[in-house]
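Yeah, one chain of the complex is gone here, protein chain that is, but the others are all in their spots.
Naming follows writing order (A, B and C), and every chain is counted from residue 1.
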Amino acid sequence: MTETLLLTATLLLFMTLVTGLIRALIGPSLQDRMLSIQLLGTGGVALLILLGLLLDIEALVDTALVLALLAAVAAAALTRRETPRD
Amino acid sequence: MILTQLIFGITGGLLFAIGLRSALVRESLLARILAVNISGAGVFLALVAIAYRGLEETPDPIPHALVLTGIVVAVSATALALALRRRLEEADDE
Amino acid sequence: MEITLWHLLDALLAILLLGLAWSALSGSDLRRGVVLFMAFGLLLSLVWARLRAPDLALAEAAIGAGLSGALLLLALRDSEKPGNRTVQTPPLLQLATLLLMLLLAASFALAYVTAVTGNNGDRLAGLAFGNLEQSGVSNPVTAVLLNFRAYDTLLELAVLLAATLGILALGAERRPFRKPGLLLGGLVTWITTLLVMVAGYLLWAGAHAPGGAFQAGALLAAAIVMLRLGGMTSEGLPVSRLLRWLLAAGIAAFMLTGYLATFLDLAFLQYPEGRAGLLILLIESAAMLSIAFSLGLAYLGGSPSGWEKSSSKGSPS
Partner (left out) sequence: MTDLLGALFILASLGFFAAGSIGLLRLPGVHARLHALTKADNVGLGLLVVGAGLIGGDLLLALKLLLVWLLVMVASAIAANLIASHAMKDGEES
């Protein structure tokens, strides 16, 4: 019973993430697309937690932790500017 | 054969084909680098699908170890390719 | 074959993977391609989780979603002139390419079906699980990587070193980044601390749970990248000879252990009984450092500033 509920929740969550990814497809700006990646990052953390419960793999929570940490690295890589050429 | 294995096996094959085709026909170097990566991901997916044994079963660890080394090799090869591309574009500028 | 909700999830994941790959590779906007590729990497991490491969999910979360994304986003800044290298494909060659693709697809399918259906019950997996107790660790993936197939991992580190040497040979690194604002400065401080802590945890956990040198190395590399993005020009990556030693540490630890084993009348890379766990941890620590600094260097896209100076020091003038 709980398993079916959780699995349904996983499917619904996945569908909302797919909806959010349309923004990565249509843009228009690079920042818009990056927002979509951030959404997928947060949603991915949620999905990993749900999968961890469903499949009974505790290490998937560690994976969620790593995903959360690395999402910020990508955002920083996008926005940092290099020092001007002399 | 388990249905999940079949689904991801076919997906792996298709990813490999999509990536290979783009790597051959695209002119942009960056697009080619992406294509080779996707092609490699297809092979990884097929390997992990082979290792899968079912919802409750522990999967085969050997393909997992292979793919783990593969992921690291793929990222280092990508980095080398990107550095080469940068050098190439700079050479075109001169 | 019973169809369940799980198969629906599998099918959705598969379709989205294919859709993302297709749209990342079609269209001429490279920025769109790179962002969709990052989404593809994130999704792949979820697929590994679904296929019960948490070791891979961890590595992909660090590398596919973070490091390669950062690498590719930076590569977008190097302008690419279109039309310079247009490839005109003659029809005959197109036909040949199509035939080649069909041939490859057929062999791929054949290999796959053979691998999944052939030799039921008599697989390497049984051998790996059977010998797990003697391997020194209880995580089967780590046992395969560092014990049963240690040769593969040694050669993999050699490939990594070769790629790093290639990058070092290509000239100087990118220009450094601007000094960060207050907010980013704070982010850099706490995120590098956390990354190093989680890396340490994963290295230690790798013996009995998903984790190990590869995942920990990728996280340390992310810490180095974060320091660089924060405008630090020398922190994180030691210039001078120390960096050379660190880059070769993984291979050195492997070779040393391997040759020491031969002195004890064992085969190359065969661990003495009862000492496997400790030796694996030592090799893994060295491998982690090599992987971290190799990937960190890869991110710079060239040799770090000061590299030339330190390399001419040793050579006779």
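Assume a residue touches a chain if its C-beta (ideal position, glycine included) is under 8 Å from a C-beta of that chain, and two chains touch if they have at least 3 such contacts.
In this text, all values refer to a predicted model and were calculated from it rather than measured experimentally.
For the chain that does not appear, the touching partners among the shown chains are A, C. In the complete assembly, the contact with the undisplayed chain comes from C:I191, out of C:L30, C:L145, C:I191 or C:A298.
In the full complex, the hidden chain is touched by chain A at residues 2, 5-6, 9, 12-13, 16-17, 19-20, 22-23, 29, 31-32, 34-36, 38-39, 41-43, 45-46, 49-50, 52-53, 58, 61, 64-65, 68-69, 71-72, 75-76, 78-79. Although one chain is not displayed, chain C still touches it through residues 183-184, 186-187, 190-191, 194.
Keep in mind that, in the parts below, only the chains that are shown with their structure count from here on.
If you draw each protein chain as a dot and join the dots that touch, you get a simple line with two loose ends.
Centre-to-centre separation of chain A and chain C, using mean CA positions: 20 Å.
Across the assembly, chain C contributes 6, 52, 67 as residues in contact with two or more other chains. Shared interface positions of chain B, defined as residues touching 2 or more other chains, are 55.
Of all residues in chain C, only 1, 3, 6-7, 10-11, 14, 17-18, 21-22, 24-25, 28, 30, 33-34, 37, 40, 44, 47-48, 51-53, 55-56, 59-60, 63-64, 67-68, 71-72, 75-76, 78-82, 84-87, 89, 97, 101, 104-105, 108-109, 112, 115-117, 123-125, 128-129, 140-141, 143-145, 149, 152-153, 156, 159-160, 163-164, 166-167, 170-171, 214, 217-218, 291, 294-295, 298-299, 301-302 touch chain B in the complex they form. Here chain A touches chain C in the complex through residues 4, 7-8, 10-11, 14-15, 18, 21, 24-25, 27, 30, 33-34, 36-37, 40-41, 44, 47-48, 51-52, 55, 57-60, 62-63, 65-67, 69-74, 76-78, 80-83, 85, going by the rule given at the top. Residues of chain B that touch chain C in their complex: 1, 3-5, 7-22, 24-31, 34-35, 37-38, 41, 44-46, 48-52, 55, 58-62, 64-69, 71-73, 75-80, 82-87, 89, 92.
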